[in-house]
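Structure in structure tokens, see below.
Excluded from the complex is one protein chain; the other protein chains are retained at their positions.
Naming follows writing order (A and B), and every chain is counted from residue 1.
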Amino acid sequence: MSRLELDPDRLFPAEQRLRELARTIHQRVDRRPIVSPHGHVPAQWLSADEPFTDPASLLVTPDHYVTRLLHAHGVPLRELGLGPDPAPPREVWRTFCRHWWAFRGTSSRTWLTTELVDALGIDRRPDADCADELFDKISAHLAGSELRPRALYHSFGIDVLATTDDPASDLGAHRTLAADPSWSGRVVPTFRPDRYLDVGSPDWATRLDELAGASGMEIASYRALVVALEQRRSYFADNGATATDYGPIDAGSERLSPEVAEALFTAARTGIADDGDLARLRRGLLFEHARMSSEDGLVMQLHPGVLRNHHRPTFERFGPDTGHDIPLASEFTLALRPILDAFGTNPRFRLVLFTVDETTFSRELAPLAGFYPSVFLGPPWWFLDTPDGLLRFRRAVTDTIGFYKTSGFVDDTRAFCSIPARHDVARRTDARYLAELVDAGELPLDEAMDVAEHITTQLPLDVFRLT
Amino acid sequence: MSRLELDPDRLFPAEQRLRELARTIHQRVDRRPIVSPHGHVPAQWLSADEPFTDPASLLVTPDHYVTRLLHAHGVPLRELGLGPDPAPPREVWRTFCRHWWAFRGTSSRTWLTTELVDALGIDRRPDADCADELFDKISAHLAGSELRPRALYHSFGIDVLATTDDPASDLGAHRTLAADPSWSGRVVPTFRPDRYLDVGSPDWATRLDELAGASGMEIASYRALVVALEQRRSYFADNGATATDYGPIDAGSERLSPEVAEALFTAARTGIADDGDLARLRRGLLFEHARMSSEDGLVMQLHPGVLRNHHRPTFERFGPDTGHDIPLASEFTLALRPILDAFGTNPRFRLVLFTVDETTFSRELAPLAGFYPSVFLGPPWWFLDTPDGLLRFRRAVTDTIGFYKTSGFVDDTRAFCSIPARHDVARRTDARYLAELVDAGELPLDEAMDVAEHITTQLPLDVFRLT
Partner (left out) sequence: MSRLELDPDRLFPAEQRLRELARTIHQRVDRRPIVSPHGHVPAQWLSADEPFTDPASLLVTPDHYVTRLLHAHGVPLRELGLGPDPAPPREVWRTFCRHWWAFRGTSSRTWLTTELVDALGIDRRPDADCADELFDKISAHLAGSELRPRALYHSFGIDVLATTDDPASDLGAHRTLAADPSWSGRVVPTFRPDRYLDVGSPDWATRLDELAGASGMEIASYRALVVALEQRRSYFADNGATATDYGPIDAGSERLSPEVAEALFTAARTGIADDGDLARLRRGLLFEHARMSSEDGLVMQLHPGVLRNHHRPTFERFGPDTGHDIPLASEFTLALRPILDAFGTNPRFRLVLFTVDETTFSRELAPLAGFYPSVFLGPPWWFLDTPDGLLRFRRAVTDTIGFYKTSGFVDDTRAFCSIPARHDVARRTDARYLAELVDAGELPLDEAMDVAEHITTQLPLDVFRLT
């Protein structure tokens, strides 16, 4: 049997003096509450508080970081619990355990180890031999009260958790939680109108009908769409939302005249718009959302540059979010100029930028956040939210913007148990980076400690207007 | 006299604990056989087994890493032994020795030092004073039997060596070797059809005639070209090839209908195709090769993104491969979508991707290899196949895909003696990277040792289907 262990000094630098500095800095933040201002955990899990049933359903099937790499090693998605004819959880778990070697060196390995050891009390490495034993042990453990969603929320030390929600949602789970006197946590919705900005989708008209239903008004014009969106933003804000989020294929924005906007809307609605029209309408709507943010103060998060559903056969069979969203080269300087020209120095407006293209860290993102008071940088996203990715981000942007124009860590996860694991990685990596600055004489230790403390909890609360 | 020495701990990290870990890991792989699945050493050298004559012809003139940097310091290419009126080897060697300082800090310096010390037994640094002495000493040494190509093949510990060959080649040297009972090595050809994919070349028609001659059939249509290529692939496979290779200016692919393909072929053949037509035909042929790979199982290697022969006056005088092939920004996500949509999950299909644009490591390559079972990542290529380039590659991709979706090291060299030197750099760099993972608590030592061993020999054998 091979032991599964968590090194208390994990992710710290090797050199002894640096390591001690990193430890000292990390101790200051290790037990701080978790602020999770953007993620994909369903509020329903917390409102219903039903126990998780087994380790495959908890750790494997919902984590597309895990399923994509197993698929890359030839495992069909159905054997991972996905699609119309999924394998049963025990078989999924066996498959996962048999491929534990595939995760060597990956950040998933780091997160999963933390989850297994810290949250689930496992002390041996998954492999084919122990798969059933682990399955039974974890399943039994999950049946207990201390591993239910609400109990985990508290034991993880979460202070606030933001979900991601469709503007047509009635936010029922959020309202249930808010009305529940036995619930002492804080779960807030986030307004994510991607389905309505994706104006070239064949479903767009249907989606507008859904939005019309939710907002109780007809949407027969650009102007009506804007009013409906404003109405839903207001509903979200009334239910605790402080932010919106957008995931367009590029960051392009354009200020449209009312006449042009209506003409493009009509062309899109009647199916006569060409690709250029559709792109302009999408970019016009992004600009419009920035305008709304500058008025209602909801923080605008932008996650551009991912080509969704790269492999059409997989999409057709298994749907979205199945591991083949692939990044594209991104551009921000020209793309965001219309928005920043109009609202960049407006104190109500706030824009948090994320990227899957790390070339933009030093080239565009830090320069933009280093001038515009409205712009903050989210941490490295998706393929970059890893120990080395976090370090490359700090190295690329801190020289220009320091720490206080970043947003603090954002876990952005669908895997509930990975929340503390991901924040742990971020805190350790920041401690490592700060230790290096201290040792290199660039920052005194007392200031580094202040930075570590501030960026862990207070900074994300401030940036996302959660205070 | 200044001694030329090889540090036994070269390329290992400085910190003592890390260095010891790196040593331990490296010891496991230091003497493992070399698998060289892609390179440019002529099979003829091994079939003829004639001695090399002098150090300039062995180390300088054929190594465009060396000649390009000397040219950048103002040395005319003819003084390096190139072109119609080359300087004699002794003068080339003197020029090289006089410029030894120019290589300080370069990977060529690292490789050359290993070659001079390890393969040639030299213990002083080249300079103007000792040039003649070194020339005579090495020349004498080369005349001996232990430095002939076959002897070097064995003393380098090469297990298998793949060459790069034109589809019209009769693979005579490979066949000679295969028929030679005194030859115990393994040299396999690689099918590289670039000359026939370069459909805009003024020589294209002449090249098709050569291919027609080799395949014994007329090539008057797209369909005939495809059949001729299939026939030659089959001939290559029969002579030991397991892989093909492509070096287009971009990675673009397109599925053409038979009618469109024929029309584009005719337009190109008759000289009436415009740039857009030529690009579509080239991309259609790349797609066609992917289709063939999915049927015959030859591994498809893709080396895109280099603008060949940047300086026209040098090209006109000295020909190709003279040091002025310059990279371009590369794109894979959109470019490969047609191929991957069609064959990405086909178990016969395998695609090994290389890049000279390191921005694609984390942005496109790791995400693609992290989903598609057919896709593997070759190591950093050309300007990036250096100690620091190898480390940047591991740091950029391992978090997402681990080790087992990379191909293991590929030397891709024209400089025969640099093969062990380049593998040595790769093994030491991997040992360093693994040592860092171990020390940071991300991977237990026993697993790191397994990884090191596997990626050194077995992984490239598997990925390139050489088993």
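Quick note on the criterion: a contact is a pair of C-beta atoms (placed from the backbone, for glycine too) under 8 Å apart; a residue touches a chain by one contact, two chains touch by 3 or more.
Note that the structure is predicted; figures quoted are calculated from it, not measured.
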{"item": "Contact partner of the left-out chain, one of B:110, B:164, B:400 or B:413", "value": "B:110"}
{"item": "Options A:352, A:401 or A:463, residue touching the unrepresented chain", "value": "A:401"}
{"item": "Sole residue of B:33, B:200 or B:387 that reaches the chain not shown, by the stated touch rule", "value": "B:387"}
{"item": "Among A:98, A:363 or A:414, residue touching the chain not depicted", "value": "A:363"}
{"item": "Omitted-chain contact residue, chosen from B:32, B:68 or B:186", "value": "B:68"}
{"item": "Those residues of chain B which, in the complete complex, touch the missing chain", "value": "2, 5-7, 9-12, 14-15, 68-69, 71-74, 101-107, 109-110, 307, 310-314, 323-329, 356-359, 383-384, 386-389, 392"}
{"item": "Interface with the unshown chain - residue positions in chain A", "value": "13, 15, 17-18, 329, 331, 333-334, 337, 340-341, 344-345, 347, 359, 362-364, 366-373, 375, 395-396, 398-405, 436-437, 439-444, 446-447, 450-451"}
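As a convention for this text, only the chains that are shown with their structure count from here on.
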{"item": "Between chain A and chain B, centroid-to-centroid distance (C-alpha), Å", "value": "39"}
